[in-house]
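See structure below.
Let's turn to chain A:
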Amino acid sequence: MTTSPLLDATGVAKNYGAVAALRNASLSVLPGEVHALMGANGAGKSTLVKILTGAIRADAGRILIRGEQLDIRSPAAARRAGLLPVYQEPALIPDLDVLSNLRLTGTPVEPFRAWVRELGIPDLDIRETARHIPLAILRVLDLARALAVEPDVLVLDEMTAALPANLAEKVLEVVRRQGDAGRSVIFISHRFVEISALCDRATVLRDGSTVGVVDIEPGIEERIVEMMLGTRIEKTRVSARAANDVTTAAGSRPRLSVRNLQLGTKLNDVSFELANGEVAGVFALEGQGQDELFAALAGSIRPTGGSIGVDGAPVKFSHPSDAIQAGIAYVPGDRTEALAMQRSVRENIALPFSAALRKWGPIRMRREQVVVSSAVARLQIDTRAQGEVQRLSGGNQQKVTIARWIAANARTILCFDPTRGIDVGTKQEIYKLLRELAGQDKSVLFYTSEIEEVQRVCDRVIVIFGGRVVDTFPVEQADEASLMRAAYGLPRGARADVGILAEVKPGSNAEAAS
Partner candidate 1 sequence: MTDSATMPQPVSIGRRLKRFMADRPLIPLIILLVILVVILQMLRPGIVNERWIANTAKFAIPLAILAGCQTMTMLTGGIDLSVGTVATMSAFIMATQIVNQDPAVAFLLAMLPAVLIGLVNGIGVGVFRVHPLIMTLGTSLIGTGFLQVYQRTVIASGARIPDFLNWLGTGVTYGFPNALLLFMPVAVLIVFMLNRTGFGRLLYAVGDNERAARLSGVRYWQVITALYILSSLLAGITGLLYIGLIKAPSLSLAEPLVLPSVAAAVIGGTSIFGGRGGYMGTIIGALILTVLTTLLTILQMPEGGRRILFGFIVLFVTAAYLRIIEDR
Partner candidate 2 sequence: AGKYTIGISNTVQGNGWREEMICAMKAQALASGEVAKLNIAHRNTDAAGQLEDIRNLISAKVDAIVVNPADPAGIKAGLEEATKAGIVVVAVDQAVTEPSAYIISNNQEQYAYLGAKWLFQKMGGKGEVFYMRGAAGASADSDRDKGFKKALAEFPDVKVAQEVFTGWQQDQAKQQILSFLATGTPINGIWTSGIDNVIVDALVEQQAPMVPVVGADNAGFVGQLSSVKDLVGAAVTNPGSIGGAGVTLALQILDGKKPAQQTVLVEPQLWENATDEGKAKLKSVVDSSLSPEWPVSISIPDWTTYSKEQIVACKGPGE
């Protein structure tokens, strides 16, 4: 601990109008360490990162780099000082191809290519326009671009949040090696597994102030959570499958039944059912067709074959409004896809109420207020900056996307990675919420990139690989190893514990396995 810090920030403050994003934050990073920055949603992590890297200006505070006080006024200046960020939102220019994006930032191409390969993307076409690249890959490219210039301090803001397990693993591996190579990394994540696997120390923020710096050691998690949230939280295993689960009993029809769904080359003969009061998980590696499956169920894209049934009746969706009419709500993983960023929290939540032609008339403001506030309360959305959703922290924005459908009282909710970038406390809330919804006879289809979540919330896990349902596990059997095996398309060894689906449609497993 005798080495002097590479980066030392103290007393950093930033106000947005009435909102104090940062009050008194400090952060000190030693050479060669991987330093976690932790805090609940809205604690000010991203704001601190933006200040350190010159994207916004602090109202107060002192920042020393290698003991020198530097005035970093722009990301370009930060880059010259050896500080390179990967922000929470992708920073590639959407209309330029990857190569041009590299030239724009003066990034050497060959090291970039090497890093991309290292990070688990063997076949990147660098003439592809960024707009056409999936979000997860973009995040990785963003990281590779930063790595390619070998920065002294690499700042990663929720780098792994949008990544599927396989890519996240690679990223962690690479970041780890950065530390070993003597470079420092500031690592923001809400996932404790990653923190404990990767980081040396952690700085914890609460309400814009640094409340502690700790060494990462086994069992420290409880401490951190306590610091982050100010209170001790009950880390319960919410799951404990609801009693009504597999009682997709004889008489009651499934809420949602998908038969032989086909979508170009993306989805192939997908069949499964979602029962009333069930939370079914979908687990898959990146790009196995899960995006398309959700989009098709939500009425966003039209399947090329197969059928969808709701409550036993066949439906055809030509627009999301059809799905909504059938009681199916879709929460996309990318919140910029779901929110009107300049509008208020209230308007965003109430948006579906006005969608139909017959709802274009005068709004009953009082009733709306009641419905919206109860949804806000239920998800504990931090409404200090509620005038415009874009001013909420990333996690709170995510909550608004869910609150909308709680307010609209949707009967079936398709959640695509809803806990992306959400802090531990809130995650627990969301798990509980999903279980509660199931208890109220609602159904949830839940895609997640975190294995742990699947086990915690779901009654059943559907695994997708290469556009096919390869296996279905009751939650008891959904241990990490078997889920991973299935997700990589490997056949299940024993045939004794066949999933529910297999009984419905014999042979589908055999097909997938071959």
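Per the selection procedure, all candidates are chains of the complex that A comes from, given by their letters.
One rule holds for everything that comes next: a contact is a pair of C-beta atoms (placed from the backbone, for glycine too) under 8 Å apart; a residue touches a chain by one contact, two chains touch by 3 or more; residues count from 1.
In this text, all values refer to a predicted model and were calculated from it rather than measured experimentally.
*Asks:* What candidate from 1 or 2 touches chain A in the complex under consideration?
*Replies:* 1
*Asks:* Going by the contact rule at the top, pick out the chain A residues touching candidate 1 in the complex.
*Replies:* 16-18, 298, 300, 319-321, 324-325, 330, 332, 336-343, 347-348, 350-357, 359-363, 365, 404
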